[in-house]
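Shown here: the complex without one of its protein chains, the others still in place.
Just so it is clear, A and B label the chains in written order, and each chain counts residues from 1 on its own.
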Amino acid sequence: MSWRTPRVPPIVSRVTTIACLLFAIASSVHGSDIPLDQRRSGYLDLGHDSKAMQDDDTINPATLWVQDGETLWNQKTGAASRACADCHQDATVSMKGVAARYPAFSVARNGPINLEQRINLCRSEHQQAPPLAYESRELLALSAYVGLQSRGMAIAPPDDSRLVPFVEAGRKLFNRRIGQIDMSCAQCHDDNWGKKLAGSLIPQAQPTGYPVYRLEWQSLGSLQRRLRNCMSGLRAEAYEYGAPENVNLELFLMWRARGLQVETPAVRP
Amino acid sequence: MARPLINVPAKVKRGQVFEIKTLISHIMETGFRFTTTGDKIPRDIVTTFSCSYNGEEIFRADLYPAISANPFFTFFTVATESGTLDFKWVGDNGFSETASAKIVVE
Partner (left out) sequence: MGETRPGATRRAVMLGGLAGSLAATIRLEPALATPERMRAAIRNVVGEASIRKGRVDLEVPPLVENGNTVSLAVSVDSPMTATDYVKAIHVFNEKNPQPNVISVHLGPRAGRAKFSTRFRLADSQIVTAIAEMSDGTFWSASADVIVTLAACVEDI
């Protein structure tokens, strides 16, 4: 069989290339965003028992971490021997709405940081304490305790122009095909939510309840852990915890979920 | 680190049957999992959970690896008199955890 490609006039091939490029840019930048009024939390797709687990703090395993978080909030730590409570007093007052507007811009980092990074920044700057490891029991406990104070409130990404380029970077990552499976987040979570993937329902991936008690982990875990799972699922190399890509993705996802209610700490399969 | 989460009604009437809810933090490692390098992860589970009401055992469970992590139990008992409910979890590697809750019977 002949492998010779048909000869195309140069002008047609250039126009075609530009058209393809434009189409690629258009589809990669915009994907097909879920209309605002069609967005829904993964809570609505939970089985009856999992919903019950989330709805009742007395039977939600995440409460074990929240309890720890409250203890740590009041515990003096670091060379400064200072507790979170020493600056922030009662978390139920001072932390109300905070998690709902994270990730936020950090002047120190000259970019967005998520809640876990904010907690570690407080530790190093104000408590003179070493940072808590990502996914450590202590860091999850604190972020769950702080996150709980936003429960029931609307996700409210800050109206901060400094964040715009980072939201865009997150959006590009969301629409970028990755891994051996060569698919993007958008292809499942924007284009095929509600359908099944190997027996499991594909959610919209609205991070309304992080840190979340994921039944698969049988433990509480952060949004970054979940994102890393997604990337492993696509047979891609996951970004490290705290990597700018992860934070930008988080920032974009929270912007995408703006207005939806915080459910922290949620239960998910 | 986490304290057991115990839930009993604040007050109950004498003779009333009431529900007790318990939840503790424990990995409940089955002993059937392997690491990516093929090493078996040793079993580490809670093996017995028991509850006593003013010193008399009212509930006991023998647990197997099939029980999920962060073991959760609810069960019932009859309100006899005011006093203390004592809970005990015992498991592999010398694991032992206790908790108690006051019960007011009127």
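Assume contacts are C-beta pairs under 8 Å (C-beta built on N, C-alpha and C of every residue); 3 or more make two chains touch, one makes a residue touch a chain.
Bear in mind that the values here come from a model prediction, so they are computed numbers and not experimental data.
Student: Taking the full complex into account, find the residue in A:D86, A:D160, A:E216 or A:E240 that is in contact with the omitted chain.
Tutor: If we include the chain that is not displayed, A:E216 is the one touching it.
Student: Footprint of the hidden chain on subunit A, which residues?
Tutor: 46-50, 52-53, 197-202, 215-216, 218, 225, 228-230, 232-234, 269
Student: So that we can see where the missing chain sits, which residues of subunit B does it touch?
Tutor: Answer for subunit B: residues 17-18, 30, 32-36, 41, 53, 56, 58-69, 71-78, 80 touch the chain left out.
The rule is simple: only the chains that are shown with their structure count from here on.
Student: If you look only at subunit B, which of its residues touch subunit A in the complex?
Tutor: Counting only subunit B, the residues touching subunit A are 1-3, 5, 7, 21, 23-25, 27-28, 68-70, 72, 74.
Student: If you look only at subunit A, which of its residues touch subunit B in the complex?
Tutor: 58-59, 61, 63-65, 67-68, 137, 218-219
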